[in-house]
Structures are given as C-alpha cells and as structure tokens.
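Missing here: one protein chain of the complex. Every other protein chain is in place.
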Amino acid sequence: MSGNPYQDDRGNTDASITNPHGQGSLTASGTQERPMPGHEGPFLIGENMTGGYGKSGPDILHGCTIAVERGEIAVIVGPNGAGKSTAMKAVFGMLDLREGRVLLDGQDISALTPQARVRHGMGFVPQTSNIFTSMTVEENLEMGAFIRNDDFRTTMEQVYDLFPILREKRHQPAGELSGGQRQQVAVGRALMTQPKVLMLDEPTAGVSPIVMDELFDRIIEVARTGISILMVEQNARQALEIADKGYVLVQGANGYSGTGKDLLANPDVRRSFLGG
Amino acid sequence: MFAAVAGLIIGTGFLQSWNSALLILNMGLISAVMALGVNLQWGLAGLFNVGVMGFVALGGLAVVLISMPPVGAAWQAGGGNILLGLVLGAATIVAAVLVWSRVSGKLRGWATAAVLLIGMVIYRMVLDPAVEAVEAVDPALAGYLGGLGLPVLLAWPVGGVLAAGAAYVIGKTALGLRSDYLAIATLGIAEIIIAILKNEDWMARGVKNVIGLPRPVPYEVDLQNDPAFVERAAGFGLDATTASTIYVKIEYGLLFAAVLIVLLVLSQLALNSPWGRMMRAIRDNETAARAMGKDVTGRHLQVFVLGSAICGVAGAMMTTLDGQLTPGSYQPLRYTFLIWVMVIVGGSGNNLGAVLGGFLIWFLWVQVEPMGQLLMTGITAGMADGSWLKDHLMDSVQHMRLLTMGLILLLVLRLNPRGLLPER
Amino acid sequence: MDLLNGFVALANFVLIPAIAYGSQLALGALGVTLIYGILRFSNFAHGDTMAVGTMFAVLTTWGLQAMGVSLGPLPTALLAIPIGILGATALVLLTDRYVYKFYRAQKAKPVILVIVSMGVMFIYNGLTRIIIGPDDYRFADGERFVISARTFRDMTGLEEGLALRTTQVITVVTAVIVVAALFWFLNKTRTGKSMRAFSDNEDLALLSGINPERVVLVTWLIVASLATVAGVLYGLDKSFKAFTYFQLLLPIFAAAIVGGLGNPLGAIAGGFVIAFSEVGITYAWKKVLVYLMPPALEPEGLVQILSTEYKFAVSFVILVIVLLFRPTGLFRGKSI
Amino acid sequence: MIEVKNLHRHFGGFHAVDGATLEIETGSITGLVGPNGAGKTTLFNVVAGVLPPTSGQVFMAGEDITGLPPHQLFHKGLLRTFQIAHEFASMTCRENLMMVPGDQTGEMLWNTWFGRKRIADEERALRAKADEVLEFLTIEHLADHKAGQVSGGQKKLLELGRTMMVDARIVFLDEVGAGVNRTLLNTIGDAIIRLNTERGYTFCMIEHDMDFIGRLCDPVIVMAEGKVLSKGTIDEIKADERVIEAYLGTGLKNKDAVL
Partner (left out) sequence: ANHSNEIKMGVILGFTGPIESLTPAMAAGAEMAMAEVTESGKLLGGATITPVRADSTCVDSAAATAAAERLITSDGISAMVGPDCSGVTGAVLANVSVPNGMVMISPSATSPALSAAEDNGLFFRTAPSDARQGEVLANILVEKGITSAAVTYTNNDYGKGFADAFEAAYEAAGGSVTLSAPHEDGKADYSAEVGALASAGGDALVVLGYVDQGGAGVIQGALDTGAFDMFAMGDGMIGDSLVERFGDDIAGMIGTAPGSDNEGSALFAEMATAAGIDGTSVYAGESYDAAALMLLAMAVAGSKEPGDYQSHIFAVANAPGEQILPGELDKALEIIAAGGDVDYQGATGVELVEPGEAAGSYAEFTVEDGALKVVGYR
C-alpha cells in the first residue's frame, strides 16, 4: 500500500497469466559485504531507528530503540499499527532505515541484506505468511536450515520433539495445516537455523491456550541455551510475565520500557495496552 | 495527454498528409472503442479476456449478414435447409442439456451422449447437402447466402448483440469457476469463431472474403463526379480527389466519434455510481464482496457480456470501414494483444485512459514503420557504405517495426507502469 | 494380420506423430510453466526465446557443417545445442538485467511483467529476423529415419508402413531425460528446493538465507536451456522459421494451462493432451476401421469426427472439458 | 437460529469436520473454541456457504440453508467476518460501509443512466447511515481514509461495522481477537454486546482468548477433532477435564523458574 505504481494490478484476479502466489513485498536493501566494527553494548540493538516502507513512504518508526542481551527474552507490546512488526523488520534489514543503526554483538550490520544477517546468526518468524505452504512440513524445516552445511538432523529431531504434531504431519504440505499448526511450523523453521538471536512476531496469535503455554515454555528453554529472544506479543500479560525486558511502542516510538514485571505493574501501561 | 496525442495526429497531417492523419484518427477511434470494452472487463472487473479477436470478428460477420444483398439462387438451393439444420443443431444441444439435468444416475451420461449423437447425425444429414448446394452457387463470386440487405449502420448494434450472445454462453460456463477458465474459454472461442468464419463458406464466403460491403457514407468517386461538391472543394482550394477522400473520412470519423462518445458517457456514468462502487469492491476482494451479498458471478457475467458487446460493435465498425470481411486476417497478435497493450499503456481502470491508449498505440502501430527505418539508418550511419553488415542490416529494415514497437512498449511501461492516465 | 495392419496404421498416423508433437509441446510448456511458477508471470516471449536459441544453434550448425563436422547418423545440430543455449542464456540474462530486474526491485505486480514480456517478445521477434531473416531454414542432416515406411513394409510384409524418424526418437528421449532431470533437480537438490521455496514465499525465502538473484539466475538458465532444446528439436523435426515459433506460443500455453500452470508434470501431460486431441479427434478412422471391421460393416464415409480445419478448436474444447472436471488442470497448478 | 446436523467435511481422506451437531440459540453470543485443527474454521466456512459440505445439513430458523451461496445467505441475514480482515483496500472506510446494503437502486446498470435522481436520494441516506456506524465504532475520523491504510484492529472494527449497515440476524466472527491489542479488543467486545442487546443480533464467535470468551459468551461450545466435545457456560467448560486436557492445559511449567 505504499503507492508504488509498479505494484498496482488493478484487480487482476486471473491466475492463468500471473501467479499471485507468494510474491514478496519486502525490499531487501544492503549488501553482502563484511560489517563494520562498532562499539560494545547489548547483544543485539536497533538504535534510534527511523524509517518506513518504500523509498518515499511516510516514516513509521520515529527514533525507536530496541535491544536484547545474550540469553534474554525481550518483549515488544503496543497497540495495533504502532510499528512493532515494522521495528522487527527494520532490525532484520527488510526496510531502509533513514536514521539509526543495528548492531549485532557489537558489529554494525545496518548495511547487510537479510540473507547476510541470517548468516550472522539471526532468525526471524514473521507475523504473517511465515511458512512455505506448498512444501511439506519437513521441507519447511529443511529450508530453515538452508544456510547450514552441517548435518541438521538432530536439530530436526529436537524440533519434532518440541512440536510432536509436526512429526505426525511431516509429509503433508504445510498449507493444509490449521492456523495454530502452521505457527508451530514457522517457529520450528526458525529454530532450524540455530540462530544466536531469534526474532518472533506474534508467535502465539491464533494458537490454542495449551499450545501457547507449551510455546512459551519452549521459548524459555531456548533462551536458557544462550539464545537471545526478541518477540512481539499481543498476549501481552503472559509474554511480559516471562520477559526479562519489555518495550511498549506507541506510534513508532518508545513509550515505556523496563523489566517485564515493571511494565505489568505500571497502571498506565495496564490501562492503555493490556486491557485494564 | 490527449492534447499530445492530438498533436501527434495533427503532426502527421502536416508532415505526411491529412488523409493519413484522418485514417489514423478513424482507426484510433475504433481502437478506442475496443479498448473501452476490454477496459470494462479487465480494468473494472479483472476479467481476463484473451478472445477479443473473436468478438471483433463476430461484429464483422454482422456487417455481412445485415448489409449484403441476399443471394437469391443460394437461398433457393438450400437456404431453408440450412436454417432448418441450424435449428435442429440448437435443438439437439438443448435436448442434451435437458436430458443431462433431468435424468440422474448412471443412465445420465449415456443418455446425453445418445441424444447428442443422434441429434448430430440428423443435423449433419440436413445441413451438409444444403451447405454443399449453397456453396456450389457461383463459388467464385457468391457461394453463400448473402445478407439481409439492410442499412449497414444497423449492423453495428447487431454486431454488439452477436458478440454479447457468444459472451453470454462463455460467461455462463466459465465464470464463477476458477479464473483460468475464462482465459482458456475465450482463447478457445476466439479460435473457434475464426475457424467457423474461415470454413463455413455458406455464411460469409469463408476465406474467400466478402468484398464491396455497402457503406454508410458516400463513395469518393460519386463525390468527385458531383459538380456541386467539386465546386465547394475548389472553394477550399482543394482538388476534388483530395477533398472527396477527406470528406468521406471525416464522415466516418464523425460516426465513430459519436459511438465512442455515447459509450464513454455511459461507462463514466456507470463507473461513478453505486454500481461502479460495487464493481470496485468486487475487484478489491471477491470473497468479502460475496459475503456482503454481492452476486459476484452475476456481475462478472454482466460486465463480460457488455465488454464483449462493445468489442463486437467496434468490430462491426472496423469491417464497415474496411469495406470487406477477411476472416484470414484475424490474428491474436493484432486483435487481442494489441488491444490489451492499449488498455495497459493507457491506464487500466480508467475509461479515458483506455481511449487514450487506443489512439496512441494505434498511432504507433502505424507509424513505427518509418520510425524503425529512421532508427536503422541512424544505427548504420557510421558504417562504411557497402559493408556486409550494413547491407544486411538495411535489408532487415522492415523488421525494425516489431523491434521499435517493443522498445516503445518497454519505455512506456518503465516510465508509467500504471498507464498514462492511471485510475484516479 | 488385418488387426496388425490396423494397429500399424494407427501407430503411423496417430500415435507416433502425436507422441513426438506432444513431447515438443511439453518441452516448450515446461519453460512457460517454470517462469510462471518461479518468476510468477506468463512469459509471452517464450516462443521467441525458443527462436533465438534455435537461431544460434542453426548458425553454429552451418558453421560446423562447413567445417565438415558431423555426428554420423545423428543431426549435427545436436552438437550446436550448447552454443545455442549459451546464446539464448546470454540474451535472456541481458534482458533480465536490463528489463525484468528493474520491475523485480520495484516489487512490480506480475501483470506488469506479463505486458513487459510482450514488449520483449516484439524485440526478440525483430532481432531474430534481423539476424537470420524471416525465411524457412532446414538444418537437419544425418540419417532421417530410424525406420522408414517403405523399409518397414518390406521388412514385415504388412500392407501398412510404419515410419519412425530419428528426430522423433531424439525428441521423445530428450523430453524424458529433461523431465526426469528437472524433477530430480527441483525435488532433491538444495538449489532446486530453494527455487521451490522462493516460488512459494519470496519474503520467507529471503529470511531463510536464500539469495533471490541466484534463484532468478538459475531459473533463466534452465528456461533458456529448455527453450533452446525444445526449439532445436522442433526445428530439426520440421524446419526453422521465426514466425512458426511465435505461433507455437498458443498451443504451448494451452498445454501448460491444461496441465496446471506452474506444475512441471502438468506441462508434460498437457502437451500430450493437446497433441493427441489435435491428431486423434480429426483423424479419419476409416483406414483403421477398414482393417478391424468385417467387410460387411466397412464404413462408407471417412469416419472423421471433425474435419481438420477445426483441429485447433477441438483442442480448446477438450481443454475446457478437462478443466471442468479438473479445475486446477490435470495436475494441481502453481505448486511448481 | 442455526442448527447444524451431523455435518461432515472431508479433505481427501482427512475428516476436518466429522459429524458435528450443534445449535446456536437466537439472541445468544455463542463461543466456539477448540484446539488448533479442530475444524472450527472449516465448520464456519461450510455454514457460510464458502465450502460445500461432504454430508449433513445446516438450518437457519428452521429453513434448510445447506450449500446456499454466500450472497444468498447474506440476504437471509447471515453475515460473517474473516479471521484475516477482508477490507476493500482501495476504497475509503465510508465506501466500505456504503457498499454493503443489497438491492440498491444504483446497483442496476440501467438506473445509473436513467435513474440518477433516485440514486442521489438513496446515496444521501446511505451516507448518513455509514457515518452513524463509523461514529458508533469510534472511527469517524477515518471516514475518508483508504481502508487498506488503517491499522489491523481498525480493519477489524470496520469488518464489524459492515454487519451493522443492514439488519443482520446472525453474525459469525472468526478470531476477531487474534493479534488485536487487548485494549482495542475490549472496545470491540463492547460493540458486540451493544449489537446483541440493542439490535438483537445473534453471534457465534471463534476465539482462543478465554478471558474474552468469558466476558462475552454464553454458552460456549468446544470442538475437537471435528466433533463437538462439550457445551456449557464458561465456568462449566473451564472445569471440564476433557476440555482442559485437549485445549486449555494447566499453564506454564517453567514460569516460576524464570521469574
């Protein structure tokens, strides 16, 4: 919706001349070059990020800063349209930053393409269309391990242990799974990367309570192995409960931040974002 | 934008000749009507019609059927039986459909097939000899039933109706199913229509062509022989030949322009009304529109039939202008793809854009030929005279036409991807 | 004996030609379907890509022939295929670099690419004609027949002959090999899977570390190779003429759609459906029936379901019917 | 209001809905919950005419509506919203609402040419109504914004707003709460309750947020493996062993360890 004239197909619904399926909407800018060294600080930090979609779209982020330490869980909450997903994408290099920078382990990675960031140990589960629908569950996981050249079978076993339903449906196209099952595939796919930092955009949306609890459990487990977790959540209470750090985003800028407990205790935050 | 295209055409008038300019204008008007029809389907409803050619050809057929004088001998030879045969054929299909819907169970398929088979045999038994008889009547000059001998202008709406009829049948079967159907069905029907036109000689002489169709405007020669006209022309400082050719073209132009303007006004009114809003909603999101109580399939059918009818009218106009029906000349490249290019370059979804595209692309289609030559002369300018390469290139200069067209298309799309006049 | 004669006649006039023609269509449809599946648009320039690739191969063949190179019973053109592929690939990649890439970077909707491909079609069209000219060229050499009708008759003593052309055999064999290889490539190799992933969900492919430009490059490479191979085989079997390649576009698209656009298996099946419907429905069965039926029942007419002038129409009607029962094509489309 | 009898829907060999029988009382706000893949969305799709059932029947106020296309169901007062908002992206929010009522004079092509006056009058009334609805939803400031450019939660409000443009009898809501900010969700909840009490709409909603369900719904139906597992008030459901095992679970195991 960025008003890019090239993205306008005025209602063509005909599948016989174009394949409407799976076209990307993200512009991957940047290069594959080696990153420049930066200074010490949190493990991953998106610093003072300002930017929006497309070359000329309005700014959606306004000097927003998000950081996570090694082995910690950071949670972003905020109203719909605040720019939470946008902030995640910015950290992952999927949109142009007009200001600010992203540091990973002290290195400035602002100029890297998303693929390059994956190779630097970042994993991401987007909010929507986060699985390969035409590929089987197993192939989805394999794709998660695309950049790995070692034997990833043990990791796959771990994922299957984590989400047993996936083992059952391993040869079924992921597109035929229910909403919640897909979410599990998506998280599993990201875990296959064996990332140093895992970014999750609303991993529990549409997931039943029992699976949600299970998922949060796994996330804590994963964090304990030293992987940093950065996630956006609308199930804010549960999320903040397990968070080491919480950010409240309002209109693309940092509203409140603090430990998860602080935010849960803050009456302002409760009223305006957690539903009282 | 319109001024620019008008400038191009007027420029042609000054640089080449007014006759050329008017001819381009007239074909531009017709192209604009076609583009309007396609825009209705594609720009407004996202319906992908690859069968424009077929509907245009049906319009052309209408001109023959309406305006040519009937061939008496042919009617005597077998006209009645041909009609009877056609009725039988139609009855067979109706019967088959009835059987299919009434009978159920295992019998259904067989019963329908049996009805079809028997019907077809009877149909062929009645039709074939009649066709042979008709086609034997003076095959070099007639060999067909002729038309009704009515004024040719009547053929324009009739062309629309014929095209609409075909579109209705296609739409009924193909719309509402997966979108690919429409593409295949229209592609197919266009080929089938052309095949019928080419091979059913009794109808419109097939590939032998019908020439000398009546005109809605006076003949140049008559004007040249009319002293009053010659005198008036002299008053403008024109010789009779030039004056008469220009006069005739202007009359055609006025007729075409009238049709275009009426259609354009109707389209614009429809577009800016709740109907247009509903169509936009359907295009934006069919599932939601359906859930909001809109009969998506029904609307699609409506638009498809209307758009095709417009193409039919344009086809009739074009055949009238040509003065002949030549089924062999209907080619998808020219009558389907080029029309699309017009719509997309002009700006799909915008009626005015489609009209503009019609004018511009037609202008280019005709004028790229000299442009290509120019380009090639430019390329070879630096080469030594008589060098092998230069000779080879100059020999191929005719093929620059396609190349130039491609280049222009790519340029326009690069700079104005949404078309020259985008939808709002 | 009569039974055998009938079968031979059927094989000679229906089965063998349809299989060969079907393979040719299938190879063309494969290219179309790949572009559709991975790059997401219907490539109208495909017919002309075939022409370009074949043109390079033809020029090379002439060169080879002039140098006295030959493959014995096989056509020399087979040696020229790699050069043809190289030429086609170069052109296609140049086009991608200067035309398609821009639109990809803009995230242009596929519809725009469709129209762009029409522009490219015009340009290739012109290029081929400018370089080699619009004429009909024959460049097949070597042994024309594996077995000719006359030899067959002499050999078997049957009344009917059976002809099998070298090019027909090569075409079918190549089609089988190419399809098998493509399958293996797409479903088993890492690059192949990454292409499927890209086709499925571009953004997510990016997030998995798949390099989109590489996928595009490999796709064009495969497509250019397929187009050249298809074009050369076709040209060997018939002849090379720029205009015919453009005309091939229609049956190729029909084949791809009926098979399920985006599905390689479907492209193959679609090619055969079209070929068999064109040849089979309009075949005058008299010849076969004369052998099979007792003399008393011998047909008088030609027993032709429809005359050949409607062969194209027939294949479209078949398409519509197939789609009625199999809405997504014979094989589920868009899954490349 | 709605009665589903022994409904089956199979995908290949997979039985997504496997003999579900349930009833939605007139005037209720019925919740539909169940584990992922239980067949809830599939059931919705069958009832709303998007998918044909493999077997079984659906009744609406005693009338058999099995297999009717969506636009006919709409005219019978059966409306639905989508799990993912289906706004008409290139139209303004007001237009999104104005297009809803059926049988508009101006939707007949003929009238757009020869009935301009009638259309103008009708449009004025529609516009007033649309503005009223926007106000009700507290998004009147967005009336002239393109619907594609408002935030996710606002799209969901708009989706709800469309059901208010006509007199709906029953509205199916598929996970209105998923991904919606809790504060906004409360607003939506209020709107639903008002529609239910003030206008007498019947609601059936799929939701995984038990707090939200608890606040609005009575009764709650639990589905599992394509069948109805149980039905009752929220408290009964929460206490049901089978439901806890299949759906609700017992909470985080590791929670204490972290905090």
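Per-chain residue numbering starts at 1, and chain names A, B, C and D are given in the order in which the chains are listed.
Here is the rule we use: contacts are C-beta pairs under 8 Å (C-beta built on N, C-alpha and C of every residue); 3 or more make two chains touch, one makes a residue touch a chain.
Keep in mind the model is a prediction, meaning the values are calculated, not measured.
**Student:** What are the shown chains that the omitted chain is in contact with?
**Tutor:** Missing chain, whole complex, touching shown chains: B, C.
**Student:** Could you tell me which of B:T241, B:Q268, B:Q302 or B:N416 touches the chain that is not displayed?
**Tutor:** B:T241
**Student:** Looking at the whole complex, which of B:R283, B:H300 or B:R401 touches the chain that is not displayed?
**Tutor:** B:R401
**Student:** For chain C, enumerate the residues touching the unshown chain of the complex.
**Tutor:** Given the touch definition above, chain C has residues 9, 12-14, 17-18, 21, 24-25, 129, 133-136, 138, 145, 148-150, 152-153, 161, 163, 165, 234, 238-239, 241, 243-244, 247-248, 251, 275, 278-279, 282-288, 302, 304, 307-309, 311-312 touching the missing chain.
**Student:** Name, in rising order, the residues on chain B that touch the hidden chain in the full complex.
**Tutor:** 15-20, 23-24, 27, 139-141, 143, 198-199, 201, 205-209, 211-212, 219-221, 241-242, 244-245, 248, 318, 321-324, 326, 328-329, 331, 334, 365-366, 369, 395, 398-399, 401-402
In this text, only the chains that are shown with their structure count from here on.
**Student:** Where the CA atoms of chain A average out and where those of chain D average out, how many Å apart are those spots?
**Tutor:** The computed centroid separation for chain A versus chain D comes out at 29 Å.
**Student:** At what distance in angstrom does the C-alpha mean of chain D lie from that of chain B?
**Tutor:** Going by mean C-alpha positions, chain B sits 46 Å from chain D.
**Student:** Going through chain A residue by residue, note those that touch at least 2 other chains and give them in order.
**Tutor:** Those would be 6, 8, 12, 15-17.
**Student:** For chain B, write out the residues touching at least two other chains, lowest number first.
**Tutor:** 178, 180, 183-184, 280, 284, 417
**Student:** Considering only the defined contacts, which chain A positions touch chain C in the complex?
**Tutor:** Answer in residue numbers: 4, 6-9, 12, 15-28, 92, 94, 114-115, 118-119, 124, 126, 129-135, 139, 142-144, 146-147, 189, 193.
**Student:** Any idea which chain C residues touch chain B in the complex?
**Tutor:** These residues of chain C touch chain B: 44, 99, 102-103, 106, 108, 111-112, 115-116, 118-127, 129-130, 133-134, 246, 250, 253-254, 257-258, 261, 307, 309-310, 312-313, 316-317, 319-320, 323-324, 327-329, 333.
**Student:** Residues of chain B touching chain C in their complex?
**Tutor:** 173-174, 177-178, 180-181, 183-185, 187-189, 191-192, 195, 198-199, 332-333, 337, 340-341, 344, 393, 396, 399-407, 409-410, 413-414, 417
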